[in-house]
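With one protein chain removed, the remaining protein chains of the complex are shown where they sit.
Chain IDs A and B follow the sequence of writing; residue 1 opens each chain.
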Amino acid sequence: MSTQGWAERLPVLGRRATRRRRRRRGFDRPRFLRAFFWIFMFFTFAPLAIVALFSFNSTPSLQQFDGFSLQWYDEFLSSATLRESLMASVEIGLVTMVVGTVLGTTLAFALVRARSRVAQASNLVMLIPLVTPEIVAGASALVLFAQIGIELSLATIMIAEITFSISFVTVIVRARLSALNREVEEAALDLGATRMQTIRLIVLPALWPAILAAGLLIFALSFDDFVIAFFTTGESPTPLPVQIYSSIRFGVRPTINAIGTSMLLISFLILAVAVLLPRLLGRREEENVLIGRDAA
Amino acid sequence: MSENRFAHLMLLPAGLWLLLLFLAPLGIVFAVSLGATDPLYQAVYGWNPGNFVDVFDPLFAPVLLRSVGFALATVVLCLLIGYPIAYYIARFGGRWKTLLIAVVVLPFLVNYLVRTYAWVAILSDEGLVNGILDTLKLSETGVQFVNTPYAVIGGLVYGYLAFMILPLYAALDRMDPSLIEAGKDLYGSRWQTFWHVTWPAAFQGVAAGCVLVFLPAVGDFISAQLLGGPGTYMVGNLIQQQFLEAQNWPFGAALTAVMMAFLLIWMSIYLRSAARASREARA
Partner (left out) sequence: MSPNGAKQNGEAIRFEGVTKRFGDTTAVDDLNLTIRSGEFFSLLGPSGCGKTTTLRMVAGFEQPTEGSVHLAGEPVEDVPPYRRNVNTVFQSYALFEHLDVEGNVAFGLKRRKVDKDEIRSRVAEALELVQLTGREHSKPAQLSGGQMQRVALARALVNQPSVLLLDEPLGALDLKLRKQMQVELKEIQREVGITFLYVTHDQEEALAMSDRIAVMDQGVVQQSGPPEEIYETPQKTFVAGFIGVSNLLPATVEDGGIRLATGQLVHATVPTDCPAGTSVHCSVRPEKIILEDLEDGMVSLEGEIVERIYLGTTTQVILELGPNLRVISLEQNTDRSRADDRWEIGERIKVGWRPEHALVLR
């Protein structure tokens, strides 16, 4: 086991480490790394577990668990404001997902197939939103709506979210698109399919896993987003993250545990769908292949 | 229609959208940053470069420095914590590698706000940690965890750690362990092996991770807002304040422009050195 080589990393970072805290000296065995790994897992999952735990607390206390109760969830779901916020977030997520996916996919197609300086410039423009800090995104969206004179509402949130989702979709779809065999498309053209028919019958079926993954990603991103929504939201309803933020500022604690845990579950749910869906749909094809395959 | 023309047609929908709803607003922000406010707190265009001077005013300069400082601290901590984790999974993960990295990243998929709130819940004066300290009689009045720079940095680290771990893992995973063996044969000394074999391969991941953590961390305001106080304000808080509370849009826009410029400079430095590195690697 050549872990010994890795101990050498220590002197480089150790200098910095000793300036702050003294940890991790002289490890050259996986045993130490393994321990570090599990401690790390504990500290990353613990906060979420604690929030989840206390969301079922029968008292508002954050310090001791007095008994099991669903009262905070009840408060969450019976509050009209909170319910509206949840619905608003879902709406935002869905609209962003649909529009962002369409825009991002067409852009991906253009960037892969077009050859010109305009296309190269567009590529650069597409990349900038990915590295733009959320606060710049939010501020610029706000400024835009104000100067044009559009009143802030769910729609303005959607517009802003879509703007910053397009690039994610483009990057994901482009990767898959550029991997496709061009000759297959040429074959379709050769056999009498027009360009539109080729896209519909040949390209999109090959592309849909990437499009689906991208769509789910931007749903999750826009559902969870706080900063952009915060800048572009109207009076009411506000999306859930904005609602949570206001609540935290006002110190209304226990219900937030319930909201937080719910959002946690929704995030995991979306992830599960994203991972399992292509596998489920691909499994059918796989089965056919396995059953039908014979030595030929 | 030729393929090229068709492809350019596809450029229009998203292209127009981004042009009008992304680039144009940035331009407007810049224009507003040169403007001023009228008595009704409406932004009025004009030529007030003084706004930019105000940005570096002794009143606000500490905020800028603090943002950079916090962000750097976050990067360092993310590196210290993330590297062993990424290394452990890449090197010793075996066939569980993908599962492990997915599980490690899982908590970071949760809403950033909720994650930060979790730490607030734990570290606040009525929170869990203080409760435990109280029960164990370790402290009389409770320890002030929140409203300190450490809490803010901690929140930032917890927020952006995944952005460090993933690129590091990608770079380390791609590295061929037999290279280390070959290096040990070739160079003899363990230090040399690290310096000549391990470090260059890992470096790209380190650089990418540092950039991916630094850029958003500088502009972050949620951690500072929830886990800190006025004494730990960052640029993000300031911008948010100017736009949403003080209604001083020109100044807010100036701050935004300065921050954007600052980040773009670092971005282009990174991109150029990354391009140079990949050219050298290919050669």
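Rule of thumb we're sticking to: contacts are C-beta pairs under 8 Å (C-beta built on N, C-alpha and C of every residue); 3 or more make two chains touch, one makes a residue touch a chain.
Computed from a predicted model, the values in this text were never measured in an experiment.
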{"item": "Omitted chain - touching chains that are shown", "value": "A"}
{"item": "Which of A:90, A:152, A:189 or A:273 contacts the chain that the document leaves out", "value": "A:189"}
{"item": "Which of A:128, A:202 or A:277 contacts the chain that the document leaves out", "value": "A:202"}
{"item": "Those residues of subunit A which, in the complete complex, touch the missing chain", "value": "181, 183-184, 186-194, 197, 202, 205-206, 285, 288-289, 292-294, 296"}
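In this text, only the chains that are shown with their structure count from here on.
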{"item": "Rounded Å distance between subunit A and subunit B, as computed from the means of their C-alpha atoms", "value": "16"}
{"item": "Subunit B-facing residues of subunit A, complex", "value": "2-9, 11-13, 16-17, 20, 23-24, 30, 33-34, 36-37, 40-41, 44-45, 47-48, 50-51, 54, 61-64, 102-104, 106-107, 109-116, 118-119, 122, 125-126, 128-129, 131-136, 139-144, 146-147, 159-160, 162-164, 166, 170, 195, 220, 224, 226-227, 230-231, 241, 244-245, 248, 253, 256-257, 259-260, 263-264, 267-268, 271"}
{"item": "Complex contact set, residues of subunit B against subunit A", "value": "1, 3-4, 6-11, 13-15, 17-19, 21-26, 28-29, 32, 43, 76-77, 79-81, 83-85, 87-89, 91-92, 103-104, 106-115, 117-122, 124, 126-128, 130-132, 134-135, 158, 161, 177, 180-181, 183-184, 190-191, 193-195, 197-199, 215-216, 218-222, 226, 236, 239-240, 243-244, 249, 252-253, 256, 259-260, 263, 267"}
